[in-house]
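Quick notes on the structure that follows.
One protein chain is absent from this view; the other protein chains keep their places.
By letter and in written order, the chains are A and B; residue numbering begins at 1 in each of them.
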Amino acid sequence: MIIEPRESVSLLRASLAPVWAILASLIICAVLIAWAGASIPTAYMLLFKGAFGSSFAIKETLTRSIPLIFTGLAVSVAFRAKFYNIGAEGQLYAGALAATFFGTGLITLPPYLMIPFLILMGALAGGALLLVPVLLKTHLKVDEVVTTLLLNFIVLLVVSYLIEGPWKDPMSLGWPQAASIIDEGVLPTLLAKGRLHFGFIVAIVMALLVWLMMRYTVQGYEIRSVGYNARAAEFSGINVNKTVVMTAMISGGLAGIAGVSETAGLKGYLTLDLSPGFGYTGIAVAMLAQLNPLAVIPAAIFLSAVYVGSDAMSRAVNIPTYIADVLVGVSVLAVLCSVMFSQYKVRWKA
Amino acid sequence: MSELFDILLTAGFWAATIRIVSPLIFGTLGELICERAGVLNLGIEGIMTVGAMSGWMWVYQGGGLWGGVLFAAFVGATFGLLHAIFTVHLGLSQHVTGIGITLFASSLSYFVYRMLLPDATTPPKIVPFQSIEIPWLSDLPIIGEALFSQSALTYLALLTVPLVWYVLFRTPVGLAVRMSGENPVAVEAQGINVLAIRTGAVMVGSALMAIGGAFITMSWFDAFYFGMINGRGWICVALVIFASWQPGKALLGALLFAGLEAMQVRAQISVGSFIPYQFFLMLPYVMSIVAMIIIARKTKYPQALLVPFRRGERV
Partner (left out) sequence: MTKRFGTLTANDAISLTLQKGEVLALLGENGAGKTTLMNILFGHYQADEGSILVDGETLSPGSTQAAIEAGIGMVHQHFTLADNLTVLENITLGTESLWSWRQDQAAARIKLKTMSEDYGLLVDPDALISSLTVGERQRVEILKALYRDARVLILDEPTAVLTPQESERLFATLKSVTDKGLAVIFISHKLHEILAVSNRIAVLRRGAIVSTLNTNGAKREQLAELMVGRVVTRPKITPLPQGKPIIGINNVTTKGSGATALRGIDLTLHAHEIVGIAGVAGNGQSTLADILSGIQSTFTGEIELNGAPLTRGKPRAIVAAGVGRIPEDRHARGMVGEMEIWENLISEDIRSPEISRAGFLISSKNAKVRAERQIEEFDVRCKGPEAETKLLSGGNMQKLILARALSQNPSFILANQPVRGLDEGAIAYVQEQLLDARKRGAAILLISEDLDELMALTDRIAVISHGELSSALPTGDRSIAEIGLMMAGQQEQERRPAA
């Protein structure tokens, strides 16, 4: 078998790659649905209805996509510079910790200042957390994948300690949760009824900003250069280490905002189940988007729909909800494959 | 502090250390074999999960214990094959593939568990591996209990260390594996199929990881819980670096970590009143990072780690 690059990749072929990946993932999961004894068309119809079947469902899907847009952006920026930040989960909680620390009464500002302030603090916290792995990578060549993964566990334990100990809300009737974000800091809801909140707008704006930065600015150029060919970037005068650190700060910051948005927008207070793995799902989002910041939005909405829809589906036809997680995992692998086949062709001869 | 030293002198501490070290040994050696062949396997966390689930499930469904171990190994090797198809044959990103395998394998484990046991509220139990007392030796003070009254899987883990060392450093296939991790073109130029060597190494390594997972549900505990691997796979990846890709050092590193874990369980009782338990639980993760920092400067990576090999590709 020989794999060789295509002479040119048409835009159509490139943009169809994630579509093929999604189709392949749906087919693979259909096997599991069949095993569960459900009719495949019915199950997928239920999934679709659960995600988009009513205005409530749509609002729910969009709400759930907010953290995924942030973590998806975080991953796509980092991966673009070949900095493998697998720690968006931890950075999300770092952002949530910052929102809780500053937003539960320590500082009170009018809402138009309080909300940006919390977002900024969350971003700084997320970035600060990633500072450890990135400096270890640039200065000591310690692999960032393992350090960011390990930090996820450490941060969760810190959160657990804080909300069971010093930050525990005395009003929570024994549940381990932190105090509520003060009213000035709560992200307003966008529509009457439903939980869709201001975080969605922040997410869209961030995606746009990241896209503009990557495409039109010197900093974006340098991030791409470093990711594609760090040695050539260095030769042309780009400070590779500085660029990687900057990329990590942006990446960690975006993931941190996800934590602020979930705490101050959706839940209102910090708990240990704030994120059911949004940081990890962000990897699937970024891969489906082929690291394109604008494409992160539809990719996040799609995976969010899978989660929201599969809840409805599993209630109706008795399929374990883990089907959604399986689909996320499969889609990461499928998109890797389909993107490759859009860029390479296979000949069965050496 | 003297309480901590007292712990070191109890037989229970050493017995627990040796018990806890088994999954780390399997996982670390499995990862080490993959990386020696030039393939980073970040699927480890998921493969340990799927091993833990499938081995346990085999026994719960009426199979034998050793059959369960074999079944776990088989499932692990299958996921290893998937990883190898992506990273070795298609040359895709080893980082992303590994994370994808982990997401896929763990979610599939939970899905299958829920499918087969939809109504289980408290996790059902199996009869796990029992400890085997080795005559005479198990009567020795401290080490008797620590080393010679463990379960068969623990003995197997300890035996795997010299076995992996021997195969890697004293047999032709081991040389081919190491060479694949250093310079795959050199392997190809000697008439050996690099893709086959790497695929085999990843499958064997993944089988070991899965046995490590199975140990947890079939020897250490007797049930399968969600999230029970809890980062052990990632710790194994750190341990491989800490061990500089040497099986002997991997054993030492794993013992260090197991000792730490056994210590923290006991220390919680003595000093837990003023140090929250979360900080004890954090220790292995923090130590993993510290271990990588300590070793970072002098470590000698397999030179072709992360480098895909494409046959007949024009350079």
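Criterion: a contact is a pair of C-beta atoms (placed from the backbone, for glycine too) under 8 Å apart; a residue touches a chain by one contact, two chains touch by 3 or more.
The model shown is predicted, which means the values in this text are computed figures rather than measured ones.
Of the options B:117, B:175, B:223 or B:265, the residue whose C-beta touches the omitted chain is B:175. Across B:120, B:189 or B:275, the single residue that touches the chain missing here is B:189.
The set of chain A residues touching the chain not shown comprises 4, 7-8, 216-219, 221-222, 224-225, 228-229, 231-238, 349-350. Taking the whole complex into account, chain B touches the unshown chain at residues 170-173, 175-176, 178-179, 182-183, 185-193, 300, 302-303, 311-312, 314.
One rule holds in what follows: only the chains that are shown with their structure count from here on.
By the touch criterion stated above, chain B contacts chain A in their complex at residues 42, 46, 82, 86, 89-93, 95-97, 99-108, 110-111, 114-115, 118, 230-231, 234-235, 237-238, 241, 276, 278-279, 281-282, 285-286, 288-289, 292-293, 296-297, 310-314. Listed in rising order, the residues of chain A touching chain B in the complex are 1-4, 32, 35-36, 79, 84, 86, 132, 136, 140-143, 145-147, 149-154, 157-158, 160-161, 164-165, 280, 283-284, 287, 318, 320, 322-323, 325-326, 328-330, 332-333, 336-337, 340, 350.
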